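One protein chain is absent from this view; the other protein chains keep their places.
Up next, chain A:
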Amino acid sequence: MSARNSATRTIRGEKNLQDITTAHPDGIGGSPLRPDGTLKVRGEFAYSSDLWHEDMLWGMALRSPHAHARILSIDTTEALTQPGVYAVMTHEDIPGSKYYGLEIQDQPALAFGKVRYHGEAVAIVAADHPETARRALAKIKVEYEVLAPITTEEHCQNPETFGYVHEPEEYRGHASGNVVHSQKVVSGLGVNDDVRAMADVVVVGEYEVGMQDQAFLGPESGLAVPAEDGGIDLYIATQWLHVDRQQVAPVLGLPENKVRLTLAGVGGAFGGREDLSMQIHACLLAQRTGKPVKIVYSREESFFGHVHRHPAKMRYEHGATRDGRLVYMDARIVLDGGAYASASPAVVGNASSLSVGPYEVPNVNVLAIAYYSNNPSCGAMRGFGAVQACFAYETQLDRLAAELGMDPVELRQLNAVSQGSHLPTGQVIDAPAPVAELLQKVKDLPLPPPLDTEHHLDIRELPGALSNTSHGEGIVRGVGYAVGLKNVGFSEGFDDYSTARVRLEVIGGEPVAMVHTAMAEVGQGGVTVHGQIARTELGVEQVTIHPANTEVGSAGSTSASRQTYMTGGAVKLAAEAVRNELFNLGRSRYGWTYNDLSLIGGKVVSASAGVLISMVDLLGDQAIDLTREHHHRPTVPFDKETGQGFGHVQYTFCAHRAVVDVDVELGLVKVVELAAAQDVGKALNPLSVIGQIQGGSTQGLGLAVMEEIITKDGKVRNPSFTDYLIPTILDTPPQPVEIMELADPNAPYGLRGVGEAPTLSSTPAIVSAIRAATGLALNRVPVRPEHITGT
């Protein structure tokens, strides 16, 4: 067994978890249960939609029925006269800036002049009852002049003919016309005729990824409470408290310190809460009425209330030698950013820089571009630009393998990056990159037994399941593989630091650590991991997690697979500082000269001299309370023309093997098994890691076979869980997970961000398996029954 392999271990399901040893069972490497887990399962957890305040009003937004229209007039008179209505506001009533946005402030808090997407907020109402608010909305008269929507690539490319989403004088993007942002990546010789001539085999494909939704279960909601100092206290479900505040305060015309945010219970996020939704509206209404205002979106409104995953159209060309070595890749990735910029620039950065996948390709030419359009705004969603590209390059690799007559896994392994490889951005992968090994791990897993409907018929195991469409007829099995490349943390020179405050004191005769951060717990398990880190670093049993709020410094966003790395790292730094402070206390009080101190089981222990004192006795009634910031190593922006630059903090890799049964006559799919292998550097909480990998894989499954927001002329046609389908338990197969732990020397504990990588490769692995079963090209996801049956 090689040194590398000896560092790995296998975790499959829960059975082997007890094999994992750790100094403290609830410290890092253990799998203590989530502090909020039981409450959530029992339905007792307070989500943001459960917030309540005496004298509270209900806020509601009037939304545009048009994708593109000029607003000629807004008449709120009749709505204002309705009893129970406390305020009706339009853009004219905004005290501060009229715009907000994550990276580019181009989105009106309330529309003026024009509406640019179906569902854009035009006016807001506060009333004493949601039904009163709803009726008041119906009484607001908005006169629109409907304009032709700009919805296709052709429209976007030709603003002179089809119009501008943002008129040139209002344009705030990074390019011009209807382009929000574009990024090229050129490496080696680029791609030209000479380079093409070096390839023996060329495959060219055009691919399409539909608009996926985060489909979190807890709708957007929050409560804004006006404070005596003229400020606002906002209780909110979000992914990043401080960046919400940064966007909300200017619209309210308040300094940031007058807008205080506290995290409310978050029912999932997946990127959909990176942008603001009801935050500004609730605060404006609270400011106006002097009363607490709550806003809760309905499921339908939620589909209009947050951004989605960018739909993509991609052209990929790969050239390889006869023996399967990649020679070049040429790619054009077109992303539809919708009406407002949201995270489009960063998504373009990811799509372009990760477009090649985890492969060594000597010559590369890539253009990724995001357009403004009158389609729904798109922004952050788990996988963030890397998902779309992965579907294209993995399909290409399958096609290339077929063309070369090679095994698709062997072709991937032959070209896989490893530690020391150069990516097309010029960035060297300076941490382990076990791509070939991960593929081997999923390939070596035993396959699930073949379907045998003759001796054992359980229709729940078949495509269609209880819908009773097949008793074995028409079913063909297929197997497919894929692997992906994802970055961790914010990129391109962004310093997304995290702050943590740790306080150590004696409470009730026991040393207790309190961890205070502004980290948004959105379900990822940060609250569990912070406790584990504090226990490991401080040798205490009891850890309290302080509610997340803006009283402490920023924790950055709960996104980009970064939170355990960044805020976990900050908690580690703060806990280490507290520990040193405690040792210094002992040194100054007792004159210790030991350099081999540690904290174990509530005691200060010297490796040479044994137990020195209990923490309780050392601390007495003193508290040690320290705050630390954690910055990752700096990155730089990509060169505009060549895409060169040390742009990403860390890379992460996941491989999948999908086994599917397809009813080839009806076009229905049942994923039989979805195996994953991922290098996580260090599993701080193995149970959570498995949960992340299985959850991410399932979201990729959704994109593969069902999840898509369908628009026509810019209008959303399926804003409901009746018609926007997400996987149920009968769609979610057994998911064996193989975990590798090859430490990244740059990261706290050697860990790697986990949450997104599995979302990338799951989709192409499943579609590859469907192709294997059907022999069809299937260049678009989600795959619909129509695509399989040719109807």
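Quick note on the criterion: a residue touches a chain if its C-beta (ideal position, glycine included) is under 8 Å from a C-beta of that chain, and two chains touch if they have at least 3 such contacts; residues count from 1.
Quick note on the criterion: contacts and distances are computed from a predicted model.
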Protein that the absent chain corresponds to, by UniProt name, given "ABC transporter permease", "Glutamyl-tRNA(Gln) amidotransferase subunit A", "Xanthine dehydrogenase family protein subunit M" or "ABC-2 type transport system ATP-binding protein": "Xanthine dehydrogenase family protein subunit M"
Residue of A:453, A:642, A:746 or A:789 in touch with the missing chain, whole complex considered: A:789
Which of A:298, A:421 or A:440 contacts the chain that the document leaves out: A:298
Identified contact with the non-displayed chain, of A:92, A:229 or A:473: A:473
Hidden partner interface residues of chain A, rising order: 134, 298-300, 460, 463-471, 473-474, 665-668, 670, 705-706, 710, 717-718, 720, 722-723, 725, 727-731, 784-786, 789, 791
